[in-house]
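Okay, here's the structure, questions in a sec.
The complex is shown incomplete by one protein chain, all other protein chains being positioned as in the whole.
So, subunit A:
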Amino acid sequence: MPVEIKHSERMRKFKNKGKDAAALRRQRVEVNIELRKAKKDEQILKRRSISFRLMDESLSPGEERRNEIIQLSLEEIVEAVNGSNMELQLQATQATRRMLSRQKDPPINQIIELGIIPRLVEFLTHADNAPLQFEAAWALTNIASGTSDHTKAVVEGGAIPAFISLLSSPHMHISEQSVWALGNIAGDGPLYRDALINCNVIPPLLALVSPVTPVGFLRNITWTLSNLCRNKNPYPPLDAVKKMLPVLICLMEHEDKDIISDSCWAVSYLTDGSNDRIQIVVDTGILPRLVQLMASPELIIMTPALRAIGNVVTGTDEQTQAAIDAGVLAVLPCLLRHAKPTIQKEAAWTLSNIAAGPCQQIQQLITCGLLPPLVELLDKGDFKAQKEAVWAVANFTTGGTVEQVVELVQSGVLKPLLNLLLAKDSKTILVILDTISNLFLAAEKLGETERLCLLVEELDGLEKIEALQTHDNNMVYRAALNIIEKYFSGEENPDLQPGTGQDGLYDFSVEKQDFNF
């Protein structure tokens, strides 16, 4: 937990043992519970196929023009699906698919309640009836796109092996629809993802990737691959990851932005984990490409690429160095100044983890001109980004040399940092107070304590720190008090305390012991 991290940071400071960079680096997830809406710029987990697509039209030519949409009641559907008339089966399946494809409130529950899923799964195996296979696949895709329970119904209907074998269907549109369905199943969570992997979904899926695969199809494959890389607890099996990675890296070189985006998302999932998982990605040599993509004008590419690099720098110093060598520091200034708050935030988070590194890396951060955008962000950024920027400054002052800290102060960090003491977030305030203590430690070494005091006062920091002495949060008020009073360890050594002698003065005496320092 962050509080503990801070505590151990303090301990390290006291013991002068130098910091342990791994503890300063913050993984993405600090808290598993979310109060917010699911993030809008995350990649979509499951997708429903809504509108009629070109492929659909080419499949049933003239259907739209003839306007012959056959309306069937649910009862009629059940009857037809369970019946043996192939024409009716097709009509009913198509009607089902159409209902499930409508824009608003698709009746997924009702369809599931009809109990026709096993039958639809069975249709998938009717290799002699491609239209039926396709309609069933589509319908099932859309059912699987719903909630976990919906996906579960499809999986329990036995759809996994059926879809996997359809990957090798001679009809490209059926194979593509299966890719989509499998993507929805994989997107449900680690359980089904691994069920798919155990059913050997990866080899036939990868086999579909070729220079002649149409772009639209390739998009679906990339998306499904990304879902196979996604989710933790547990992570996808390592050998599966190793199989997918080379293909993902090829896909990242594609010119289609959706394909690039989804392959970046896939890599971002693979890097969102322990250092050995990060290492697998670093070893592929893909970091320079990812950094290049971070600078893409396309938000959908920039976001996952930044996310992936952000994850990499949560790793070891060497992994972080690999990202630095790939040029991440040259791209970050732009991203820190990006108009979109979430990009600012992710960029600042990335920076904060680089700032948690050894002072050589901090030096590179200075040399590459990261301080001005960091200060700007701290001053004017969105609050989410400001919070991360505060962490960046905190880590910088913990690990930086005195000269580096001076440079930080000279770049004007103090004013916006002190202003943020008004933030409505206890943690941020505490981190700032710790940072101020770090600054004072540096100032003491330089004999500049008095100047720093004046500066803090001039920037209205003093009155803010004073006001925090009445903060409701215990740790915040103690940290503020400490800064005002400075640390003071007044503990006594009871064994050495003299007693009082007959004259009422202290007795000077001691028992000898064995010494060993």
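Throughout what follows, contacts are C-beta pairs under 8 Å (C-beta built on N, C-alpha and C of every residue); 3 or more make two chains touch, one makes a residue touch a chain; residues count from 1.
Here is the rule we use: contacts and distances are computed from a predicted model.
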Can you tell which of "NADH-ubiquinone oxidoreductase chain 6", "Exportin-2", "6-phosphofructo-2-kinase/fructose-2,6-biphosphatase 1" or "Transcription factor IIIB 50 kDa subunit isoform X2" UniProt lists for the chain that's not drawn?
"Exportin-2"
Out of A:128, A:255 or A:450, which residue would touch the omitted chain in the full complex?
A:450
On subunit A, residues whose C-beta touches the chain left out of the figure
1-3, 16, 30-37, 341, 380, 382-383, 423-427, 430, 447, 450, 453-454, 457-459, 463, 467, 471-473, 475-476, 485, 488-498, 500-501, 503-510, 512-517
